[in-house]
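A single protein chain has been removed from this complex, and every other one stays in its place.
== chain A ==
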Amino acid sequence: MAGSRLERFGTVFTRVRDLMRSGVIKPSEKPIWYDVYEAFPPKRDPLHVKPHTRPSTKKQETVPEIFYREDEARAKFYEQYGTGPRPFDLSKSSFVSTCQRFVDKYTELQSHSELDGSALFEETGKALLSEGIVLRRKGAPPVSAESRDPVLELKLTEMLAEQQSVSADSEETTHSTHTP
């Protein structure tokens, strides 16, 4: 059967239509999908688009970033409390995480009361505590982490010194026993 293998010129439909118009494809050989395409064409003609080979200098942001007003509250929550006490259970589509409950309470209090900023933050924490969710602050102070290592190191060196002295003593004793 005749065909046109030029995938970069026109669409599949235009090529078949023109081949039929010129008589290369007989009406009896019309493809099955031709009438269906004619009745229900796609939203965009499947034309081949040439890729830009030259590196383009302009970069326009056509895809917007998605940010919500509650993201501020979420960011503060994660900074202070980490992921929260309860792990995320994504198998349930109606799952509400600790962070989401916090944010809901935060927006509720913001709309009702006149508090702002850190005061509102504390209020939300207290409200959640009254509901039974304990929020533990994350982030141990960095000083204690550093102070652990010198302690360990000291112990190791002490142990080594002890061992060496012990082995020296035992050698002396064995030596002393051997020498008549």
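In this text, a contact is a pair of C-beta atoms (placed from the backbone, for glycine too) under 8 Å apart; a residue touches a chain by one contact, two chains touch by 3 or more; residues count from 1.
Convention: contacts and distances are computed from a predicted model.
Per UniProt, the protein behind the absent chain is "Small ribosomal subunit protein uS2m"; the candidates were "Small ribosomal subunit protein uS2m", "Tetraspanin", "Neuronal-specific septin-3" or "5-demethoxyubiquinone hydroxylase, mitochondrial".
Of the candidate positions A:Ser4, A:Gln80 or A:Thr107, contact with the unshown chain belongs to A:Ser4. One chain of the complex is left out; on chain A, the residues touching it are 3-7, 11-13, 15-16, 28-33, 35-37, 39-40, 42-43, 46-49, 52, 62-66, 93.
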